[in-house]
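Removed from the display is one protein chain of the complex; every other protein chain stays in position.
Moving on to chain A:
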């Protein structure tokens, strides 16, 4: 079992689009994935579950994975959070457009 703490960085929080991205990513791995907010924990492969976290910007979540590919799964998910689900980096995309 591996564990990692992440912070919701994008301004809109985990609304439906980030939730579906999280679940799609989590479902690519065999490991069981749990996302925890305080005492409340849900299955990371359930869209409804992830949405019930109702996590706004700045909230800390604990990701836990258990299975053969647990570290890869956590790395992929943590990366999503770090990039704000592609929502917080408009500068980066415009920079790419220029080049």
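The rule we apply is simple: a contact is a pair of C-beta atoms (placed from the backbone, for glycine too) under 8 Å apart; a residue touches a chain by one contact, two chains touch by 3 or more; residues count from 1.
To be clear about the criterion, contacts and distances are computed from a predicted model.
**Student:** Out of "NADH-quinone oxidoreductase subunit D", "Sulfur carrier protein ThiS", "HPr kinase/phosphorylase" or "Cytochrome c oxidase subunit 2", what name does the UniProt record list for the absent chain?
**Tutor:** Matching the unshown chain against "NADH-quinone oxidoreductase subunit D", "Sulfur carrier protein ThiS", "HPr kinase/phosphorylase" or "Cytochrome c oxidase subunit 2" yields "HPr kinase/phosphorylase".
**Student:** Any idea which of A:3, A:60 or A:79 touches the chain not displayed?
**Tutor:** A:60
**Student:** Residues of chain A in contact with the chain that isn't shown?
**Tutor:** Within chain A, the residues that touch the unshown chain are 27, 32, 37-43, 45-49, 51-52, 54, 60.
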